[in-house]
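All protein chains but one are shown in place.
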Amino acid sequence: MKLFTYIFFLIFFTQSAISSSDREIEIYKNIRCLVCQGQSLNDSNSDFANDLKKIIKDKIDQNETDKQIYKYLVDRFGDWILFDPPVKITTIFLWIIPLLVLISGFYVLYKKVSFIKNRDD
Amino acid sequence: MASNLGLICLSLALLTSIFLILSFTKHAIFKTDLNYKNFYFSFKISFFLILLSFIFLIIAFIFSDFSILAVYENSHTDKPLFYKISGTWGNHEGSMLLFILVISLYGFLFILFSKNLSPDLKSVTIFFQSIIQIIFLIFLIFTSNPFEKILPVPNQGLGLNPILQDPLLALHPPFLYLGYVGFSLLFSLLLAALVINQYDSKWASIAKRWIFLPWTFLTFGIGLGSFWAYYELGWGGYWFWDPVENASLMPWIASTALLHSILVMEKAKKLFNWTAILAILTFVLSLFGTFLVRSGILNSVHAFANDPSRGFFILIIISGLTFAAFVIFILKSSKEEKNNQSYIFLSREFSILVNNYLLIFALVVVIIGTTYPIILSVLTSESISVGPNYYNSILAPFIFIFLILMAMGPYLKWGKNFFISIKYRFLNFLLGSIFITALLSFVLHNYDIIFWLGISCSLYLLISIIYEAYYLRFSNLNFGRLFSHAGFGLLIFAITLNHFFSKEFTAKIPIGESATYENFKITFVKSSSTKEKNYDELFGYYEVTKGNSTIPLKPSIRKYHQPEQFTAETSIKNKWFSDFYLAMDYSKDPSSGIGIRFYFNYLVALIWASFVLIILGGFLAFIQRKNEKSI
Partner (left out) sequence: MKNQFKILILALVFFIFVLTFYFALGTNNKNNTQVMVSKKLPRIELTSLYEEEKKISFPKINFKNYYIINIWASWCVPCRDEHPFLMKLANENKVKIFGINYKDSKMNALTFLKELGNPFYEIGIDSNGQNSIELGAYGVPETYLIDNNGIIVLKHVGPINKDMYQKILDKIK
């Protein structure tokens, strides 16, 4: 039934093609579809994703910056909706811990290395 | 009928394993003689019983025996035979049975292929492997019984998610398990060696193959998953840093570090303690990944049957096994290793030390990224997401350094600084790679710094490998290392090009119309629909024109009946190693046209080819017996 509806509309309603710009796609990739399992807006087909994409497209047309769009979403849905983690006190360890590992590992290497005067074979 | 037999086999396997433990304990405590032949025979019996039980479950699925709950919940008489069979492990209970089967299989293989091993080491290893087997058998029988009955017997099953009805996905779990579950044997082998004080470089020679085998399978399983995601999910990507993907990556990284550090243990007699820690860590990460995926903690595309209560049991099992292993390690670890052990700068063992340093860094990043949201939500009830940008931006710089080290490391010698003697060789490699990179950069009009780094570093590695093969006149080569390193070099090379020259665009195109994007034109020619046994399908006929060539693509939307679900089937055509890739979107609002997603995936076939090389390398390393010739 649904398929017939598709074909019906395809035949009788001609419009020109609408496509998404690179910037749109980049933003959609960074936003989580809240009703899906781990997909971004770009990867999702759900109603919520499509509605949100429309809203974002309108905002882009109104010349809002990426930052403004993300703030709009985070104010309403929390940090979880963005795939990039926010940088704040509670999340700073995301970067501090790898840095600590990097530094302490380097220190271990430094302690273990020895420079012997090179003697060929 | 089959269900009762299946459960009986499992129970007998459990009893046999308990008998094994008891008889060994008696031998260990009272120093009585152990009849080794009977001991190993009993383990083989337990393996065959578990195998039989698994076969019974498969039979139940094939014949749609809905008196079994797992069959009822996950199968349907209309499902094609192949998917009825693969449905056996497409659910929690069945996949746990497969999990145990692999544990037992590795023990079985170990018995078969360890004829010349010291009897103590061999028997204690089987002892530990039996313990692991028992723990999971108890977990299976008492909390996840695959043969659990349902009354009254339903007439029809609840069907299986159509997304899971795919040949690649059907094979994905078995190969993953042959991978990360296989590290259970190395785990047992390590604990055995520690306990009987035979943990030395001779052990390292024996243990190597029990790393290479599961490592190869794990790489294959991860590659298969990535390949499937690309072909089936319809979003043009092959790796999403999805938590479930990361769960299999973590043991992979740890085992890669392990298979390098064990070489140092064997050849330079260093890194004993570190190798032991890695061996324990690899298996622990495998179990931790299992826990993450099945417990309902993660939110991802890979939605398993999520059950927090089972998650708790797995958590206890992991913690218990890990704690016990580390206690054994602390009590029995090599006291011979003095703290002032040093590594000569630019010796082979030093380069592997740096290799491990970088791999562990990568491992930490993946672990942190995956678990941070979970831990944060427990501590503060804040919810954050950690997406691909985090991993890519932190790890990318280190990939370049890693490639260069991979190129130079194998040329270094054990126990001394050989670099000075061959530094001109490295200079030549550098010149060669920069020259080719400049050429490519000019031809392809890309002058991005990341492009330069990615291409030049991977070429540097590839050149060093080709030179090594040529220098040794293609004989006595360490094919394992050459193929796997070459594969990795090719992988980064292909990923870099793919990243910079792929195209993606989405559009809504009405019938008969076209949309253009850069030098692509996509035309929606016509549509048709068909009815199959378990779904209806709407096909879209499109033509993609790029320059002089026109490629026809035929994506579709399927509406499955049992359960009702929509999926989008992609249409992919490969031309000169690149893919033209098109998927249709299903939406509730057909009046605005059907949405399409078009991807031009540049040189993506090279990515799959590089996986094949890496897997081949692992396999060759596994079967290699003689030592490499040094260069």
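So that you can tell them apart, the chains are marked A and B in the order they are listed, and the count of residues begins at 1 in each.
To be clear about the criterion, a residue touches a chain if its C-beta (ideal position, glycine included) is under 8 Å from a C-beta of that chain, and two chains touch if they have at least 3 such contacts.
All values derive from a computational prediction rather than experimental measurement.
Check B:L137, B:A257 or B:L298 against the missing chain and you find that the one touching it is B:L298. Only one residue in the set B:L81, B:L151, B:L331 or B:V443 touches the chain that does not appear here, and it is B:L331. From the set B:S319, B:N389, B:Q565 or B:Q624, the residue in touch with the chain omitted from the display is B:S319, counting the whole complex. Touching the chain that is not shown, out of B:G6, B:G223 or B:P373: B:P373 (per the contact rule at the top).
Chain B meets the missing chain through residues 291, 295-299, 308, 311-312, 315-316, 319, 322-323, 326-327, 330-331, 373-375, 377-378, 381-383.
Seen from chain A, the chain kept out of the figure touches residues 34-35, 47-48, 51-52, 54-55, 74-81.
By definition in this document, only the chains that are shown with their structure count from here on.
Chain A makes touch with chain B in their complex at residues 2-3, 5-11, 13-20, 22, 25, 30, 32, 37-39, 42-43, 45, 47, 50, 78-86, 90-91, 93-95, 97-98, 101-102, 105-106, 108-109, 112-116, 118-121. Only residues 233, 235, 240, 242-243, 299-303, 341-345, 350, 353-354, 357, 360-361, 364-365, 368-369, 372, 376, 380, 382-390, 394, 416-417, 420-421, 504-515, 517, 527, 529, 536, 538, 557, 559, 566, 568, 585-595 of chain B touch chain A when the two sit together in their complex.
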